[in-house]
Structures are given as structure tokens and as C-alpha cells.
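Okay, handing you the structure first.
A single protein chain has been removed from this complex, and every other one stays in its place.
Here is subunit A:
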């Protein structure tokens, strides 16, 4: 069983981004970039399935600028066998990414594609579902558990009010939620080994995918700031403020 894992290079999750003063976007120059945290979980799950013998090969793929190869090296240091970098503009939309991934899937013919449930930069939560739609495959989104049972993927999903388990014919798409696993750290020897693993680079244009954006960003603004609060000295004062000033109790 072959597993494909799309990974995205994003601004590190610990960094609070600032909106550019001209309102055209957020300032990302010079910021620390990392693998999207949900994608780390997807890579981990794929590598675990290979360690258990359920999978034979794990291929990482990223779409974006040249520096995304660092993200792919990280995936390989975690245990992915090889990588594909699809060179494109900065941060294409999920629709374009899903189309690129469809082309890669048709070439590589994986049995499973593991993605993160959302990227923490655009917060779209769409690419996995869109890829599943384009391929006509089943989708197990927001997965907290994945098992291969009788040649099908049994996926436990985090839904509003609890969890739900679905059984998907393989090939299938799974998107990882936080609770799926605890991703490993890449060890130094594995980081060194990852430098020697194959990384193929292709141009998005060569895949025949129209990358034209459907959404134009009109402006990007800071969210409204809350007015400064006050420190209260006691429970009695807190209750008094909530009752008489805020009037919420």
C-alpha cells in the first residue's frame, strides 16, 4: 500500500503575524516557517502505517516555492521515503492545489492520501475534501483514528458533539485532526539521511493545471482590538462588576 502525504510550508504556529500597513496581506518576510502542524500529524500516521507493515511506501508532496523543499526534507527525516516538489506561486488556492494533487495521484497511484485537516495560514479546511471530490474517492475528514480493516479504511472522525466512524473503500482520502497522533521529532541522523533521499521537482505548469486564483484579496485588516480590561482585586469586586457594569449575570 502506497501513501501520499501533501505537506504545506506555513508561518510557524507560535508566531503572531502582523497585517501589512498597506492592507495587502500579512507580513511573512523573515518569519520562521515550518511544516503545517496538521501535516506533521498526517506524515506521522503514514510513517506509522509503514512501520506496522500496512504501507510499503510513503511519498511526501508539497506545492509552492522552492523553499518548500525544506518542508519535504522534514517529512523525509520523519520517515517519508521520497518527495515531490511542485513549483508554483506562493500559496495557491485549495482548488488549484487539489487539481495538482489529482494529477500527482494519477501518476503515483497511491492507495491512501493523508492530509492535514486545515492549514493554519489560510484556515480553509478544504483541500482534502476537494481532492476526494475530484477523484470520486471516499473521504475521512477530521480523523482521530485510522485503521485498515478488510482492505477498507475505517476512520473515526471528530464531529460536533462526539465522534463518528466511517468505513471507506480504498483508495481514499483521510484528513488528520489533532488527536490522531503525537508526531515524532526528526533525529539528527535521520535529518542527515533525509538529505540523500530522492526529491523530484516539477513545474505546476507541466501538469496542465490552471492555477488562476478564483478569489481576489481586496484587503487584509487587523481584527478589531478589544478595549483594555481591568484587574479586579477580589471575587466580590468581580461579581459586582459582572452584575452592575457588564450586566451579564
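By definition in this document, a contact is a pair of C-beta atoms (placed from the backbone, for glycine too) under 8 Å apart; a residue touches a chain by one contact, two chains touch by 3 or more; residues count from 1.
The rule is short, and it goes like this: contacts and distances are computed from a predicted model.
Asker: Choose one: "Light-independent protochlorophyllide reductase subunit B", "CoA-transferase", "Na+/H+ antiporter subunit G" or "Electron transfer flavoprotein subunit alpha". The correct choice is the protein name in UniProt for the chain not shown.
Answerer: The chain we cannot see is recorded in UniProt as "Electron transfer flavoprotein subunit alpha".
Asker: Among A:29, A:188 or A:230, exactly one should touch the missing chain; which is it?
Answerer: A:230
Asker: Over the whole complex, note the residues of subunit A touching the chain we left out.
Answerer: Considering the whole complex, subunit A reaches the absent chain at 11, 13-14, 16-17, 19, 26, 38, 93-95, 98, 117-118, 120-127, 129-134, 136-139, 141-142, 144, 154, 157-169, 172, 177-179, 213-223, 226, 229-232, 234-236, 238-239, 241-242, 246, 248-249.
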